[in-house]
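Beneath this line is the structure, given in structure tokens, with notes to follow.
Excluded from the complex is one protein chain; the other protein chains are retained at their positions.
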Amino acid sequence: MTAVFTVDHVSQVFQPRRSALAVVALDDVSLTVGKAERWGIVGESGSGKTTLLRLLAGLERPTSGAIAFEGAELTPAGRDSQRGFQDRGLRSRVQLVFQDPRSSLDPRMTVGAIVAEPLRGRRRRAGASSLSRPDRAARTAEVLAAVGLSADAARRYPHELSGGQRQRVAIARALAPNPDILLADEPVSALDVSVRAQILNLLTDLVAQMGLTLVLVSHDLGVVRHLCDRVAVLQHGRIVETGPTEQIYARPRQPYTQELLAAVPRLPAVLPPSDERKPPRPLQK
Amino acid sequence: MTAGTEMSGPRGTLPREVPSASQDSVPLLEAKGLNVWFGRHRRQALRDVSFRLAPGQRLGLIGQSGSGKSVTALAVMGLLPDTARTTGSIRFEGRELLGAPERALAALRGRDIAMVFQEPMTALDPTMRVGRQAAEAVRLHASATSRATRRRVIEAFAEVELPDPERVADAFPHELSGGQRQRVLLATALLNRPRLILCDEPTTALDVTVQAHVLDLLDRSLAASGAACLFISHDLAVVARVCQDIMVVFDGAIVETGPVARLLANPSHPYTRGLIAAARLDEAAPGSRLPTVEDFLRGTGS
Amino acid sequence: MALVSLVARRVGVFAVSLLGATVVVFFVAEALPGDVAEAMLGLGATPEALEALRHDWGLDRPAVIRYASWLGGLLHGDLGASYLTGRPAAAEIGPPLAVTCWLVGLALPLAVLAALPAGLLAALWRRRWRGTALSFLSQLGMAVPVFFTAIVLVVVFAVRLGWLPAVGYADLVTPAGLNAAEWARHLVLPVTALAVVQASLLARYVRSAFVEVLTEDYLRTARAVGWTRWRALLRHGARNAALSVVTVVGLQLGAMLVGAILVEAVFGLPGLGSFLLQKVANRDILVVQGVVILLVAVVLAVNLAVDLVYVALDPRLRQQGASRQSGRRLSADKAGRAGSGPGSHW
Partner (left out) sequence: MKRLPLLIGGAMTAVFAFTALLSLFWTPHDPAFVDAAARFTPPSSAHWLGADRMGRDLLSRLMAGAWATLLVGGLAVLSASLIGVPLGVWAGMRRGFLSDIVLRASDILFALPALLLAILLVAVQGASIATATAAIALATLPVFVRMSYSATLAVIAQDYIDAARLGGAGSLAIAWRHVLPNIAPNLGVQASASFSTAILAEAGLSYLGLAAPPTTPTWGRMMRDGQTDLFVNPWPAIVPGLAITVAVLGVNLMGDGLRDILDPRLRELR
């Protein structure tokens, strides 16, 4: 079985225009994502996790190193990365769910148009011409139903929906072209805790039903533990630890991983005896 | 803003507190029947909110975004926007704050009541060195030489474990990380040893590890100063980390109040039960179906 | 270090822009049908006369060569010479320049002084009728063409009341001595007319700058620390609002120069505008080009100054250096969106 993604010594350096300071977002990262694996990429902000995801999506090309998709180079040098990706019909196979649906949904499009958009530009895909308008509408209704939205949601605009519903739309758009690989960038961190569970349930179900390969980026270790079977811990652009989720959570080897795990705020599992808490002190005048 | 209660006393001063009651029976902060409406359409943000906060008590205010948590804190500070209309009563050490003149409130703010905001990235004036901004908190409420003030600021920065506090004091906000800025704001809030600190989601914008440090710091600072705290968050786990008592807001109204332990063990309102279930993500079996708040509101939750 | 390179970069941008402007100014005349000689002599000119003129002025040389020599002349302060009198423009330009400088130099501070409080109050009162009234006044002031304001002022103060002269100018310094009273009497109306329009425009920018600042988190922080509403606004708001206001004041200078040309026309002031229009009437193209380039240089120099002031005011620019170069421009865009666009050169 070939790996879906093979990330081979990849570095990504951003050189802001007119500035001498370069930002190293990824530093010599190697990672292999196998079929139907569910990877969680964790780390703090600025650790490079979103950059890694964008590389896997083919939205950027690495500064050095190579990423292979099913054995073939994802973004061959010397070609427009977009075009290379489309030529091989990969566009529909790899889809991404963004963090903030307020930014990832075009405010001037209806939900229906948003979800149908990835079904429009598929003329380059070998053997599959772009879907006709009724076919697109049918597929749109199908995926909207799959994410738990009613059919008449297609006529609404994003601002008419709640945060949770918007993220459902974003997931529906990602699923519309029937991808094999789902990339998700902090899919629940912009949502209220109370909505988070719904979206997590939805993602769990969809990944299981469709047998998707999942690469999920999150700073929330609870989310990763719930959805993923493998974890890569990123710090300052480097992978410091990888392994099966249970192992990482039960026996983290690296101090940074331990620190991350310790930092997660938890509800007291057992009721704390009341004297364990500090009593209020008298006023100091 | 209209006052529910009439002000007495000369302009710019607050009436003295009632001297008869003992420290315990006079709450530090007491809100009664607080209602807040916004804008021309009179959208109601708070409905009949009442609560008490004893000296040194730490009260967590929890609810989803838009439920009226921040509005409560801003109402206490007298910092609601002009479009807000407020009725009810907010008393600090027995003195009515609602409708108090701006000058009297300003004298109170930063000295007796301090606030730490959610967004450290935008809460500091980008054109002024953070040391000077913090120093304003001191010099507004006490006369002090600028040398002494600077010394106090740097001490305060050191207390919140800012590395190299001298250099931080001379930095502009954009030169600091989010965690550093939040420490600066926390240090500024603590400078005058206020009796009440309002924290509006102070760690939501921060990374988990930074959040842990800041919460730890807040915990210790509160313990050291004996200040009371109204801690606002949407995350039950974070609130439980700092507070003894929790108050749950749902759609602008308080649905449940009680000590953390009791609330966790025996929540009475379905919304509270839903929040607790959502916060116990890491106790659920991976991949299992998570109970949602809706389950509880519908009454189908466990 | 970053500061030095930043300043150097801004100066470089200024130089490149000025160079670009000379290209535009020179080749606008060049690219159009007809040539300078024809334009100068008019339709009735004989081919021989045209040929002679072309030869005398070197117009028969290739455009690029002429551009180079023109540019070389500019660098030495040669703004071109009148083909009628043969006198260099640089020698004639002194007195008109002084008049225009007085006009703009007095109107600009006047406009700023009026606009700051008006804009601030309009921002603070934006939900009350007083604020709406102020906003409407500035709308009105922007809608009235500067020459109409001037004419109305003349009708009221010169025609009806007879207090002030309707036209003309008196030199400040005459051979007989200082002539301040007459000089001032002749400048009151022109300066007022120019200032009214600019003050209206500026007040609008000031208003939107403050409205924006009023929603900023740091203003709330300042009040949470113990500042009263007003003092927080003056201490923290004003610094930040100044960032966009400074930009607009700079951009307005171009508008003021144009306004001055119109005001000079109404009042018959012997300023740069009148000078320029007379040269246009005489078809003295070389001089027109020279004066235009001079005015553009002034506008660009003011933009440079604004850039540098901006750097001084905004530490984010100062320290991140060149990477945030777009700061001023973004702010200008913001200000432009709030008003009727910085293109309001009228």
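So that you can tell them apart, the chains are marked A, B and C in the order they are listed, and the count of residues begins at 1 in each.
Note that a contact is a pair of C-beta atoms (placed from the backbone, for glycine too) under 8 Å apart; a residue touches a chain by one contact, two chains touch by 3 or more.
Here the structure is a predicted model, which means the values were calculated and not measured.
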item: In the full complex, displayed partners of the excluded chain; value: A, C
item: Hidden partner chain, touching residue among A:Asp8, A:Asp100, A:Glu142 or A:Asp180; value: A:Asp100
item: Touching residue (missing chain; options C:Ala91, C:Leu140 or C:Val173); value: C:Leu140
item: Per the touch definition above, residue among C:Leu71, C:Ala184, C:Val211 or C:Val309 touching the missing chain; value: C:Val211
item: Listed residues C:Leu6, C:Leu219, C:Val248 or C:Leu276, member touching the removed chain; value: C:Leu276
item: Where the missing chain touches chain A, by residue; value: 17, 54, 57, 59, 82, 86, 91-92, 94-96, 98-100, 103-109, 114, 117-122, 124, 170, 173, 177
item: Contact footprint on chain C, counting only the chain that is left out; value: 16-17, 20-21, 24-25, 28-29, 32, 34, 36, 39, 126-127, 139-140, 142-148, 151-152, 154-155, 158-159, 166, 211-212, 215, 254-255, 257-258, 261-262, 265-266, 276-277, 279-280, 283-285, 288-289, 292, 295-296, 299-300, 303, 329-330, 333, 336-337, 339-346
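In the analysis below, only the chains that are shown with their structure count from here on.
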item: Leading chain pair when contacts are tallied as C-beta pairs; value: A-B
item: Centre-to-centre distance between chain B and chain A (centres being mean Cα positions), rounded to whole Å; value: 33
item: Length of the line joining the C-alpha centres of chain A and chain C, rounded to whole Å; value: 52
item: Shared interface positions of chain C, touching two or more other chains; value: 320
item: Junction residues of chain B - those touching two or more other chains; value: none
item: List of chain B residues in touch with chain A within their complex; value: 23, 54-58, 64-65, 193, 195, 207-212, 215, 223, 225-226, 228, 234-238, 240-241, 244, 259-261, 264-265, 274-284, 286-287, 289-294
item: Chain C - residues contacting chain B, complex; value: 127, 216-218, 220-229, 235-236, 239-240, 243, 313-316, 319-320
item: Residue ranges of chain A touching chain B (in the complex, touch as defined); value: 44-45, 192-198, 200-201, 204, 208, 219-223, 225-227, 229, 245, 259-260, 262-269, 271-272, 274, 277-278, 280-284
